[in-house]
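Note that this complex is displayed minus one protein chain, with the remaining chains in position.
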Amino acid sequence: MGESGAAGDPWSFGLEFLVRDYELDIQGIVNNANYQHYFEHARHEFLKARGLDFAAMHAAGVDPVVYRIEVDYKSPLRSGDRFLVRLRVGREGRLKLVFHQEAVKLPSGVLAAAAKVAVAMTRGGRPVPPSDEVVAALLAP
Amino acid sequence: MGESGAAGDPWSFGLEFLVRDYELDIQGIVNNANYQHYFEHARHEFLKARGLDFAAMHAAGVDPVVYRIEVDYKSPLRSGDRFLVRLRVGREGRLKLVFHQEAVKLPSGVLAAAAKVAVAMTRGGRPVPPSDEVVAALLAP
Amino acid sequence: MGESGAAGDPWSFGLEFLVRDYELDIQGIVNNANYQHYFEHARHEFLKARGLDFAAMHAAGVDPVVYRIEVDYKSPLRSGDRFLVRLRVGREGRLKLVFHQEAVKLPSGVLAAAAKVAVAMTRGGRPVPPSDEVVAALLAP
Partner (left out) sequence: MGESGAAGDPWSFGLEFLVRDYELDIQGIVNNANYQHYFEHARHEFLKARGLDFAAMHAAGVDPVVYRIEVDYKSPLRSGDRFLVRLRVGREGRLKLVFHQEAVKLPSGVLAAAAKVAVAMTRGGRPVPPSDEVVAALLAP
């Protein structure tokens, strides 16, 4: 857990999780929707680690909003599985921040799921460019 | 609710929902992960309407597994919103079924979210082609 | 669905539900926590039916807060089950509203779960007596 720092490591942040049994469905695997929860929680913890805060931004009238998500499910998570959610952020255009995220099983490193999550900052429901402070905080290696 | 039948209607099935307040997050909008729940529930009800049953297939050793999902979030759902989830199914290649799904607000018809969900049938964790019975049931107009 | 009106009917409100497969756990039964979701949704719809609105009250600075819940799980809900959540409200003391709720399977009437939910109105985190308007709306038969 915490930020990764190895030379050449393309990931900016990682957070460990343990599957909770209530996240399993009748097939005995984690229900697909829960991966969005994992990815969201990792993004919010990353924001905090970079000095930003989701709830504080909301209180200040700026809401990061996910407007597109792509998830590839590779190998299902099961009861007892530990996994790491790691991420890095890129910018596309003036308004879009893109989070690249992976959930990998521990200790095997097997890829459970990969996601690409496009986020825009909004104020009053309208997209606004992320502030320089936000961009600097998120895109720093 | 029920299956649509208008001439030229590209949708094979529709199901009405009402936002439940526990689905809202601190921003007062439906949390993104819940759209996957809505889409999944609509797919399972569609299967039932076509004479298939998710739990029965699982008991028979065949599990439909989502292996990729793309969701575009267009206009957030809020407390009290009614919406329709509609879908149609296509086949890509030998193994892949693709569900095209939309959540549209009622009565306005405003698009809340659109999804493309790729599903494979699996037996013992391995993808198997969907049976002729399944294909016929799902791809009928 | 809608409010019940039969003479001698002790229930003030009822709302129909259908089990959604994502609510099932690895045992193939609805996970216990989801009953709280069902009960909460029924309470909020009851409020709306009585002219009150949970989100509007929140915006006005008054938040109904559940401070105690008791649930007896009697017969598990499974995939495909339809059920009715019904409720009535009582007042205990100056601050407390108590919702008596049941989830009963349809059409059998088998009791799936029964709950007693104690609610207080709060303003700024402090309990305040429910307004006369709220009391009149909720306790009317």
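Assorted remarks:
Order of writing sets the labels: A, B and C. Residues in every chain begin at 1.
Following the convention adopted for this analysis, a contact is a pair of C-beta atoms (placed from the backbone, for glycine too) under 8 Å apart; a residue touches a chain by one contact, two chains touch by 3 or more.
Computed from a predicted model, the values in this text were never measured in an experiment.
Across B:21, B:40, B:63 or B:81, the single residue that touches the chain missing here is B:21. For chain C, the residues touching the chain absent from view are 26-27, 32-34, 36-37, 40, 55, 58, 63, 65-74, 76. Across the interface with the omitted chain, chain A contributes residues 20-22, 24, 28, 37, 40-41, 44, 48, 53-55, 78-80. Touch with the hidden chain on the side of chain B covers residues 21-22, 24-26, 28, 31, 33, 79.
In this section, only the chains that are shown with their structure count from here on.
Centre-to-centre separation between chain A and chain C, using Cα means, comes to 34 Å.
A straight line joining the Cα centres of chain B and chain C is 28 Å long.
The centroid of the Cα atoms in chain A and the matching centroid in chain B are 24 Å apart.
Of all residues in chain B, those that touch two or more other chains are 37, 40, 55.
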